[in-house]
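Report on the structure given below.
Missing here is one protein chain; the remaining ones are kept as they sit in the complex.
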Amino acid sequence: MRESILEVENLKKYYSDIKAVDGISFKVLKGEVFALLGPNGAGKTTTLEILEGLKDYDGGKIKLFGEEVRGKVPRHLRERIGVVLQENNFIDHLTTVEILKMFRSLYSNGIDVREVLKEISLEDKANAKVEKLSGGQRQRLAIGTALVGNPELIFMDEPTTGLDPQARRNVWEMIEKLREKGKTVFLTTHYMEEAEYLADYIYVMDHGKIIAKGSAEELISSFGGEKIIEIDLDSKNLDLSFLSEFQKTKIEDSKIIIVTSSLPTDMKKALDLFEERSIKVNDIIVRQPNLEDVFLNLTGRKLRD
Amino acid sequence: MKRVFAIFKALIVSSIRSPSVIFWNIFFPVILLLILASIFSNIGKEVSFRVNLVDESTTFKNTNMDFASYISEAFKEMSTGKNAVITLESSTTQNFLNESLEKLKSGKIDAVIVIPPLFNTQIYAAVVQQKGGFNLFSKPKIEVYTLENSQTSDLAFTIISSVLESFNLKILQNSGTLSDFVSPKTEYVSKNGQNFSYIDFIVPGILVMAVMTVSIFGITDDLLVQREKKVLRKLFVAPLNKGEYFWAMILSNLAIEIVQIIILLILGLYLGAHFGLGILAILYILFAIVTTLPIGFFIASFSKTSDAGNALANIFNFLFMFLGGLFFPITGVPLAVQIVAYIIPTTYLANGLRSAMGVMSSPTPMYLNILVPLIWAIVMVIYSAKVFKWEV
Partner (left out) sequence: MRFLSVLKAMARHSVRDMMNLFFNLFFPLVTLLIFGYVFSGIYSQSSLNVGFYGQKLPMVSGIKYIEYPTLSQLKDAVNSQKIDLGVTLEGTSLFAYINPANIQSSNYYSSIVKSIADEINKSKGINNVIGVERNDISFTGKHLDYLDNLIPGILALSIFSAGIFSITASLAHFRDKKVIKRFWTTPLAKWEFYSAFISEKMVESFLSIILLFVAAMIFFRPPYSIDLVRFTITVLAGTFGMMGVGMAILLISPNARVASEISSVLYTVIMFFSGVYFPLDLLPKFLQYIAYGLPLTYLVMAMKSAMGIAPMSDLFFYLTIGIMFFGSVLVLLGFSRIFKVE
């Protein structure tokens, strides 16, 4: 059994009548990549900012590195964490290397700035002013500032939101490398594929509550070997009420998603139903369920709605 | 045309909703007019001075020859009543003199009047010798101590000496030598023969400043900020051409300027300014608006960012405002500054507008008042049209 670095018990944060975080509990084990997955407004950032010591909370208990923490994290613990905020702005007009050096000097056991530069692949931008960096480069620099203090635990708030696919890949690779080095990463995301790709353990959060947890495989297999049939129709806005014969369906525009546990029967049934009503079917795909389907299944909503 | 109107409406609405646009374009000129008017029309009025009087005179005490006491009575008179011009403290001791001088030095009072010991005797002697036409005895002298470098003290001295002047007149009158006495009279001259005041001078200046400011800050902002926020790009992707945006922008700034001018004119009248608003004046105001509009465009065309544009706008605004003689006449400045003053358009616009509003004759010939701003405008339009980049 690996030791747990962070324990959260029944954490609550209320804003007047809004329950931003409504009694959540979890444990983060050393060396794992832990993802808090949920749509915008689920309470992920609030949770993260409480853990980082930027916000106080209204109930529950937080144990960071075995010490109970409330409000601002004590300095000796701040030495051991690295943070990547959602919005990454730096002191303008400074260069990449100057920013890293400044952050390095804030920690007592930091690592060499050149090493960090290499790790975040910004060696060729070392002397570029931060305002001249691209979105992806800024994000990498933000991660660099979190790494330069040689932390054990790194918090990342939506590390790839707003990045292009290439830049997102780069960030994923960096997180992979962190895992290899034995660092613990706590990240929030609203990208299924990100959680699926990176995380050892996923907590699904919605409306301030944890609605599911487990590894990606576990979450998906909670569907019990079910399969997904995706049917693409030619036209939209048809009367599709007959689909209620199936247990779980979801309609988006011209696309119909059917969750099934007996593929051959349901497939035939679906095709028959369409044929009876002479609805033209464009395309049919049968696939394994993914996390997107898990969320859909749990909340009836798509994650990015 | 419909699209021009739509953009015009959008720009106007965004201006109206922006407190800073309203402040700088409407309130600021109004406040400035109020401040300058109240300060400069207040000079010499409503100001009160703190004066100490030391009466050391010892001769002819309690006789009808006691001029010293007449004088101190006169000052005491001025320090009483509702509209007291001075606050007076008086005494007769040498100690008091030293005290007063100390106070004067530290700025606690504005002037010290000293009447010398033999004052009354000297006056008597002076009158006698004036009659006899000889010149033997030294004349009576009142010493007035003032604080150097203090405008208040200067004003106090002017008032004190005018009081003493009136005593002189009286004494001369009594001695019968007054008939030929020349005394100064001051008259303010204006073009239209009316009572001219500083407000008359300042109103056209503020008008020029106001229309210029709208152009310098408004147009620069419309172009640079919208370009930076990629609003321009979006608009041009929609079926809108640059000309249409341009005219909408001009119109929206024009609308602000017209409101602003009306408010300033009304305020000017309320403050008691005298000016004519004939067809010539209105035409010249329009001329000023048209010739200042390109300034903003000009600044925008050589600014890469809205920050740089803002900085440049500040510099232009400042130069055009203070070197254009909008608030006070520029005379006797060093040659280099004078050259700049006679190059910039606001100097001519202010002169031209003052003349067109019948406030004062223009120191520069009228054809230059038309020509110089026009040349500036044409050059700026041509330059900007060539250089300005609609997208970055």
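We call the chains A and B, going by the order they appear; numbering starts again at 1 in every chain.
Just so it is clear, a residue touches a chain if its C-beta (ideal position, glycine included) is under 8 Å from a C-beta of that chain, and two chains touch if they have at least 3 such contacts.
Note that the structure is predicted; figures quoted are calculated from it, not measured.
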{"item": "Residue touching the undisplayed chain, where the options are A:E3, A:D17, A:E87 or A:E180", "value": "A:E87"}
{"item": "Touch criterion as defined above, residue of A:F34, A:F65 or A:F103 at the omitted chain", "value": "A:F103"}
{"item": "Of A:K12, A:K55 or A:H207, the residue in touch with the unshown chain", "value": "A:K55"}
{"item": "Among B:I26, B:L172, B:L269 or B:L368, residue touching the chain not depicted", "value": "B:L172"}
{"item": "Touch with the omitted chain, as defined above, among B:L11, B:L323, B:L353 or B:V372", "value": "B:L323"}
{"item": "Those residues of chain B which, in the complete complex, touch the missing chain", "value": "19-20, 23, 28, 31-32, 35, 38-40, 42-44, 46-47, 101, 104-107, 123, 126-127, 130, 133, 139-152, 154-155, 157-158, 160-161, 164-165, 167-168, 171-172, 177, 179-191, 196-198, 200-201, 307-308, 310-311, 314-315, 318-319, 322-323, 328-334, 336-337, 360-363"}
{"item": "Chain A, residues in touch with the chain not shown (by the definition above)", "value": "52-56, 71-73, 75, 78-79, 81, 83, 85, 87-94, 98-99, 101-103, 105-108, 129, 145, 149, 155"}
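The definition used in the following text is that only the chains that are shown with their structure count from here on.
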{"item": "Rounded Å distance between chain A and chain B, as computed from the means of their C-alpha atoms", "value": "65"}
